[in-house]
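With one protein chain held back, the other chains of the complex are shown just where they sit.
Letters A, B and C mark the chains in the order given here, with residues in each chain numbered from 1 onward.
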Amino acid sequence: MLRHRQLPVHSLQSSIIIIIVISPRTADTSSLGLLIGIIITTMVVYAVLILNKAGGLIYQRDFNPGLQKLSSNDYLILAGTFHGVHAITSQISPTNETSSSGLEVLESENFVMRCFQTLTGTKFLIFAEPRQQNLDVVVRRVYELYADYVMKNPFYQIEMPIRSEGFDRHLTSYIKPHQ
Amino acid sequence: MNRDPSPFRTASTASTATSPTPKYANLTASTNLRYSLTRKSIYDRHLNRTKTSELSKSAFAFLFGEMVQYAQKKVYGVQDLEKKLNLHGYAVGQRFLELLLWRDGRTAKRETRILGILQFISHQLYRAIFQKQADTLEKVRENEDEYMISDNDPVVNTYISVPKEMSQLNCGAFIAGIIEAVLDGHCFPAKVTAHTAPNEMWPGRTVFLIKFEPEVLEREALRVGS
Amino acid sequence: MSSTSRARLGEEVWKLRTDKINAELVTLTYGSVVAQLCKDLDGDYAEVNKQLDKMGYNIGLRLIEDFLAKSNMQQKCANFRDTADVISKVGFKMFLNITPTIANWSSDNKQFSLLFDENPLADFVELPDDGKAQSELWYSNMLCGVIRGALEMVQMSVDAHFVSDVLRGNDTTEMRINLIRYIEDEMPQDDE
Partner (left out) sequence: MVVYSFFIFDRHCECIYIRQWLNNTPSVAQPLSRPVTASSVATVATSVAEKPAPGSRLSMAEQAKLVFGVIFSLRNMVKKLCGPEDSFLCYRTGHYKLHYYETLSSLRFVMLTDIRTESLKSSLHQIYVNLYVEYVVKNPLSPVEHAGGEGVNNELFELGIDGFVRTID
């Protein structure tokens, strides 16, 4: 029952192929192309972190080996530090733009991190293999899954740590096949 | 047996004889309600106006979620919560049944057999509300009075993750309430409950267990006999 | 962004990025919620209004994320007029498939009305003939709370309330939205 379709590869590096799989199993039934797990064959996502608007860590999950294992306390500290740094990175902007965004992409020798801050102040941090250019696609999809399986879950309390089996499941089925 | 908690009336007054809907006696008599002179009242609008209209599933999910949260504040334990959701579903089911039968018009027929009514639920009713059929309809082998309708992915549960400490809860109790109302409306009184029964493909698979009252089975036996 | 491009965005999100559900299910479920409140609060409609607003507010706090995620809006609105446009043409469009008319701007551009030609929540509804519901109950009051909650999450403190409703025998259904203030960005403490 699997139907495979290939989409035009726009704005992405040519080495990256997006295959859209319409599967009766995918329970995330967003419309059209979003029903769908997007498999980006060359991408490896290491981890996903979510910070609430006060800088508190509300979600941390490793998907592939690549980062060190930290204690949960260390993650909390890291999140708090990053939250502060993020605010300063917009302050030290040398340009005159009025709406100054904070850090969006961070690169080290061994990983790249995409940070997406929503207009509500929630931050999504995606850690992946170095030199990934298309993490924007991933981060948007993670935001959508968050809107669906965290925000629409009546048992989730806003701003609190996310313990949502549905979110875990859909995130895994979206991110894991990337390797 | 009026389980309808609503002080409101639905616009559809085409009642099936058996439906436990409120009395409509004061509808025509002396109403003190004000109506806009320039706007059509609900009595002037065609009942099929919204037959095919759609809203976003998100809107429903948020509304349903808030309903669950509100109900949760006033209950003792999972069973009580499911009961509340069941009652909400019941109120919705009563009204849907009216609409459905009215829309069937002349082709509407009264289901008199257990299998008939269960098929009506898992096909027509399910399609009308959820745009799909229920996934299976089975008889419980051990118990004469029990049947099961299963739904691999109930619409109300799509975005819900039940916390571990409430693992017995299935918010599909709302749909169970809808089913119960429709059975009641057809004079097949029954208790309907929702149970999580996941399989590998469908982690949210839900079974609605329908347990008929004894009189239903008695009547069925008589009809088989005749 | 112009008003027409907002409208286009709303259409696009509704058509391509929104899962749909039977409208009557939503309508009847909302009715069941209101009915339950009327029962729980013993017909104290002022309290029912308050509770509906509160529930809406809770929804708004969450719904904003769905709105932003699906509409892919990443820029703050330029001004409150723009915000009104987005609420009507994108927000209402993508959740309830309606675009209420924006009208009656105050001279300082901080207050406007939404006129609801259609209100899917109120299809099938007639208020109880008890002599007071029609003058006390705002049946769709949850919508006010949703707007208040959602805007608060994007740094706008507003007041929203209905001023008329066809269910009460008025010729229009009108919601008034009033910008109280923009909430300052929360900056982290400088803990150096």
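Note that in this section contacts are C-beta pairs under 8 Å (C-beta built on N, C-alpha and C of every residue); 3 or more make two chains touch, one makes a residue touch a chain.
These numbers come from a predicted model, not from an experiment.
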Residue of A:Ser72, A:Ser101 or A:Gln157 in touch with the missing chain, whole complex considered: A:Ser101
Contacts of chain A with the absent chain, listed as residue ranges: 66-68, 70, 74, 78, 81-82, 84-85, 88-97, 100-111, 127
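In this text, only the chains that are shown with their structure count from here on.
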Chain whose averaged C-alpha position falls nearest the assembly-wide average: C
Separation of mean Cα positions, chain C and chain A [Å, integer]: 29
For chain B, residues that touch 2 or more chains besides their own: 58, 62, 64-66, 69
Overlap residues in chain A, where contacts from two or more other chains coincide: 29, 148, 152
Partner chain B, residues of chain C touching it in the complex: 14, 18-36, 38-40, 43, 55, 58-59, 62-63, 66, 70, 94-97, 120, 123-131, 133-134, 142, 166, 168-171
Residues of chain B that touch chain A when the two form their complex: 58, 61-62, 64-66, 68-69, 72, 153, 158-163, 166, 171, 201-204
Touching residues (chain side chain A, partner chain B) in the complex: 24-25, 27, 29, 148-149, 152-156, 163-167, 169
